[in-house]
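Each remark here refers to the structure printed beneath this line.
A single protein chain has been omitted; all remaining protein chains appear in their positions.
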Amino acid sequence: MKEEIILAGFGGQGIMLMGKLISYAGMKEGKEVSWMPSYGPEMRGGTANCTVIVSDKLIPSPMTTQPDSIIVMNLPSFDKFLPQVKSGGTVFLNSTLIEEDVKRDDIKVIKIPANEIANQLGNSKIANMVMLGSYIENKDVIKLKTVKNSLESVLSARNQDLIDLNLKALEKGKEYK
Amino acid sequence: MKEEIILAGFGGQGIMLMGKLISYAGMKEGKEVSWMPSYGPEMRGGTANCTVIVSDKLIPSPMTTQPDSIIVMNLPSFDKFLPQVKSGGTVFLNSTLIEEDVKRDDIKVIKIPANEIANQLGNSKIANMVMLGSYIENKDVIKLKTVKNSLESVLSARNQDLIDLNLKALEKGKEYK
Amino acid sequence: MKKVAGYPDSLTDKQFHYCPGCTHGIIHRLVAEVIDELDLKEKTIGVAPVGCSVLAYEYFDVDMHEASHGRAPAVATGIKRVHPDKFVFTYQGDGDLASIGTAEIVHAANRGELISTVFVNNAIYGMTGGQMAPTSLEGQRTTTSPFGRDVKEAGFPIKMSEMLTELDGSAYIARVSVHDPKHIRKAKKAIKKSFEIQLEGKGFSLVEVLSTCPTNWGMKPLDAIEWLKNNMIKTYPLGDLKTPEGVE
Amino acid sequence: MKKVAGYPDSLTDKQFHYCPGCTHGIIHRLVAEVIDELDLKEKTIGVAPVGCSVLAYEYFDVDMHEASHGRAPAVATGIKRVHPDKFVFTYQGDGDLASIGTAEIVHAANRGELISTVFVNNAIYGMTGGQMAPTSLEGQRTTTSPFGRDVKEAGFPIKMSEMLTELDGSAYIARVSVHDPKHIRKAKKAIKKSFEIQLEGKGFSLVEVLSTCPTNWGMKPLDAIEWLKNNMIKTYPLGDLKTPEGVE
Amino acid sequence: MGKKTLMKGNEAIAEAAIRAGCRYFFGYPITPQSELPAYLARKFPEVGGTFLQAESEVAASNMVYGAAGAGARVLTSSSSPGISLKAEGISYIAGAELPAVIINIMRGGPGLGTIQPSQADYFQATKGMAHGDFYLTVLAPSSVQEAVDLTMDAFDIADKYRNPVLIVGDGIIGQMMEPVEFKDPIDPDDLPKKEWATDGAKGRERNIINSLALDPHDLEDHNLKLKAKYDRMKEEEVRYEELYTEDADIIIVAYGTTARIATSAIEMARKDGYKVGLIRPITLFPFPSDIINETADRVENFLTVEMSLGQMVEDVKLAVSGKKPVHFYGRTGGVVPSPEEIVEEIEKIGGER
Amino acid sequence: MGKKTLMKGNEAIAEAAIRAGCRYFFGYPITPQSELPAYLARKFPEVGGTFLQAESEVAASNMVYGAAGAGARVLTSSSSPGISLKAEGISYIAGAELPAVIINIMRGGPGLGTIQPSQADYFQATKGMAHGDFYLTVLAPSSVQEAVDLTMDAFDIADKYRNPVLIVGDGIIGQMMEPVEFKDPIDPDDLPKKEWATDGAKGRERNIINSLALDPHDLEDHNLKLKAKYDRMKEEEVRYEELYTEDADIIIVAYGTTARIATSAIEMARKDGYKVGLIRPITLFPFPSDIINETADRVENFLTVEMSLGQMVEDVKLAVSGKKPVHFYGRTGGVVPSPEEIVEEIEKIGGER
Amino acid sequence: MEKQQSVVFDIERCKGCELCTAVCPVDIISMSEEINSHGYHYAEVKEQKKCISCGMCATMCPDVVIEVYKEE
Partner (left out) sequence: MEKQQSVVFDIERCKGCELCTAVCPVDIISMSEEINSHGYHYAEVKEQKKCISCGMCATMCPDVVIEVYKEE
């Protein structure tokens, strides 16, 4: 098993955290993992992305040019990474901010109105968890349980009260397949 | 023709100037010349020396480990350079400050009481010119005439009145063979 | 309708890359307005620093030279000596000017180098993600002073401008702020004066501008403005510190 | 017979390499005497500069570290942080401290680094053969200001000590001279005070000592003493410039 | 060995330094190594360490010089332009024979360049860092775990040889998170006392830390002593990893992140039937020349892959010494090669299959 | 050509710079190059030149960066430790593609070292000067006359490629007096205008001097453009001298002063029947690899002689590429080899005669 | 650009920092519900006629978003 994921969106959408959660859970489940952020001189407040790899074997390159999945939360990220997705791969897209249609038929597309749901849940910041919920549900890479446990390790202590909300968001995301 | 000379003494004895005069005259007479000072971290007020080479042909190394002649004006220089003199070479020594005997019989030794003579001429600073006078007379490397002409080019303008004195010193030096 | 405020001529139309509410942008506009007003656009050579304003060369619509970190005054010296009849300014952050570039600014000032420096003091290293600057305030939390700046270990908020007044070559040194329109207008006046000092050949001039870094201070832009007003000015009092007439 | 003047314990018996009449030697002796008097010999780490006093490590009979040019305050900072209970001093020339090492001395002072600096200002680069120093006087002829220092081009004689008083971390800054026995005694007092300031943990301390360079000034030693007295002191007034009690 | 934690390379290196008994850090901020000093600034107080942000890289380098001379295990870290500024001081540290550990998380150059991954400081690291005859021991980890292990070793190597050790990585090594395990921490008080250090000459002869020699013959003797150390390093410290080399007829030589990418490429190419192997230098100085030279007797081609215009390739050529062709593929300015590109190069060399 | 004058190398270089139309000097004092700035300080006023003693080498380097960007022919000079401090700035100058001339009168290192002659900055000069992928054109004169000629050429080469040119000598070249002739001086006003320079954007698009690229692909493109320049230099600028090579079976490779000493040694050895020749690289970058490689086909041995622990010898080995043995003889720390020592090495290689 | 308006926002340049809102003496600047292409809620003035063309907002704006016009 080897899964290469690119996660991307606006700065502030919690992209990096989402990636870390996958990596952390992968590690907990005994897999090899790597998490590689883009740290480029992107315009401040611009886009952010990271690459996560989860594998049974040692991970050679921590970068990928042909991800198995992409999780994209804004339009520029969608435009940039869609063409890279491996044939047979999956696109998780935040349909609240990405209205475009996917013009490839060799990949699976899962549309999640993540911001909408997050707002319904009362906090636009947890759109990333909605996306993550759907990812976990659709790909057999990491288990929801591990992620739930991981949340506590990854979120800093003072955000502990946010955890409940996050769990809700994860559950909501599961509904999108 | 190739003549390699090391000139050495205390700082302040005019060693460098003496060397420059030989080089300058050599150049004027159409020879290849090089003048190389020691610029080591000798103790200030310590010793100073330079190497002069005058040759008919291009000069490969501007340094020498087997000089044809040495002109030494104090004891430390005498001790240091005497062993280096080429067999058949010549030592010009300032006998006012070097009372030692030369314990080599494969070289020619010319003793010049340079400081004594300089003091007699009224200026201890021109001991170097006395040494130079003797050198010119004894070695067929450069001509006294050229050196006299050169003096004007090498001594800075405000020392012009010293020139006469220098010429006298050169003449005096000629007497030591 | 008459335009009473708008886009200065000496700015390119490239959008600033600065974070929302970062007052680098205000300072850029002021510099450009002064260049316009003094009609210097075709005789200016600007020197950009390394810092958040590294891209200043993309914004000022004049000849620009991007210096190495801290050395803008040396680069400007090289330029000014070649073109003594041109107007040369440096734009520098506090890490650039007050830390790595200390020697260069001190000696440019001491030489009375005919350059003008806009010194943007935001009490932090913006570009590299919020490390302590020599100008960071006592107790200020940054990534390299996570428990607050301890002046016993890390030194005191450095008063570069005051220090530079001690040098005979500095002609004009002022400290201004951009936390409200009134102070912004004052800041512009100071910048203008400093540019004129150069044009008049009176010596080195520098305007320190207190500025915000909402991102690395971890504040909303409006809170950052308040923090500047309430905290920075106490440590760094505003005003003309040295004019050709004398030291304040 | 009681010895009233003699060879200090904290000097090795190695003969100084300084030129005849160079007052570096006097200053060395004073430092050694103060180390003796404060009983610091076994807890001192000295930092030698690059300059004529580069060989200071051969003379002071204490642990010594030979720094790179201008960086003695940084080297001393490294040492002091490792051994906060030891006494650390730097000995630096004017090229070393006031030119290439400007940033290091400014920031050591600003940090209130607990080190003591002996700053030997002889208004010239001695070791390299007589180039202009930032402290060279107006009109002074040197190999790199052969027509006399032109302050318009080459800058003004820099007042490092005055500048350093502006920094909150400096506790004691004084300027002294060694042109006659009376001033030599005063110089020693200042050096002693500066060392005590460190021992008391009060902050950074520096004593600027006006010194001669007969060789590169092109003067006989006695004339050099006169020149120091008559010219240097005018530009560099003597006295305590800053004490823990306040700025002069 | 503790349990696995997920950590950024920069932070993991910092933690490893603490565990190696390092208690002094002097540095100046620069991307992409910022998390390293930030981590130490947070953690040092717990272990009584001293974190000092210097006024510049030049000052940092000389603070390290002072602290190393004073006997401490000391660390500094920076990225390319900052290392250039530290060069003079590093020359002094090496000249004075002091142990210290220096990190260079390389970025694209020359000049201000980019902050993206690069390996274009190879020459600087292994040969021309600064004036004079000296070398640093240069270590090049290719994973966060290896960065941790090499950091701990670096302090030992530095002490063993009284020579600065340089660890080179790039933004990928520095920014990437991977699971790591740490060795048990060393108590700095348990380290052997450095008898040569300046700590106040109490009850012993005074110590002098110095790189000056008035007499060139003394300096020559000193330099020959340094050379003897370097020769000993060549004997004792060479490290490399071989992968798929047994049956290979093409050998890729690559280090650091590039080696990992090359590994991906090799796995892809092997599927297409190319017998490709990897020699990954872990020490860039001393360079694993012998193994490369020996391997040259049984393979057909070498391909050096670097994030540079071609630097390590010279050491590979020196090692191969004309026995077999040495090809080069490089990306530069912060561009990271993809496995696919490397496969293409393999195809060019190995012929279409 | 004028008449012959007897001049110190340092002063002759300064005079040559003036004649090349250079009117700007920024530098910081250091032995053994001091006569160079002193000469300019004396002479520049006559020609309207600007001599500025910078506060440090770092500042000097950046003043050169500014002045070069402003379109001037500009010079700086230093010696080994000073060059290390200039390195970061030089990387910027190269990165921003600016012409400038830099002199390094090398001394013994590492650290403070000695002020005696040395060639131990070869690696620094030709490879690892600073971070990033860039090269300087490096010229190595072996006489005062050649120092003069190469200095004048250096400014032209710098302008031609918009790349800094480094001239390396040592205390012998700098301190020695030899007769020199000068070419006629160039009036700086007659030089072609540099359209890219910053001089106030009057009646034209504004100019930007810069070494930053946000996008690594842009930087890679830029670096490839730089590489194209270096490749062109390799085509057009390689210079070397051959001496007694026709019948030689041992070739000494040496540059600068060492080459002159080697020449003395060769003349001595030939008297004893050793067929020894000399290849003297005049450009150290681009290195005269081709001639060495070709020569390797007909000679038996190479002997590289340097005042270092062995630096250029790597380029010689790269050029020879295993065809023939490459021996090395070096003195270091400021010690100058004697012809006799070199003869001994020749005897070792050539066998007793 | 609507020359009739007193105050004109180049909304694509606006980064939603709100600095302008705090300085308007007549308090007419508010942040839009909409975002621009960079994702920012931009500033806007709905009641242009209340604007006194004092220029405060433009003086304060770090992104040179605002032009202010005055009746002549």
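We just call them A, B, C, D, E, F and G in the order they show up, numbering each chain from 1.
We adopt the following convention: a residue touches a chain if its C-beta (ideal position, glycine included) is under 8 Å from a C-beta of that chain, and two chains touch if they have at least 3 such contacts.
Since we're looking at a predicted model, the values are computed, not measured.
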item	value
Those residues of subunit D which, in the complete complex, touch the missing chain	1-8, 11, 15-16, 18-26, 29, 180-181, 184-185, 214, 220-222, 225
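Here is the rule we use: only the chains that are shown with their structure count from here on.
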item	value
Subunit D-subunit F separation of Cα centroids, rounded to whole Å	38
CA centroid of subunit B to CA centroid of subunit G, Å	87
Intercentroid distance (Cα basis), subunit E paired with subunit A, Å	34
Subunit E: positions in contact with at least two other chains	31, 50, 52, 55-56, 58, 81, 88, 92, 96, 111-112, 114, 116, 210-212, 214, 216
Where subunit D touches two or more other chains, by residue	54, 66, 68, 99-100, 102-103, 106-107, 134, 153-154
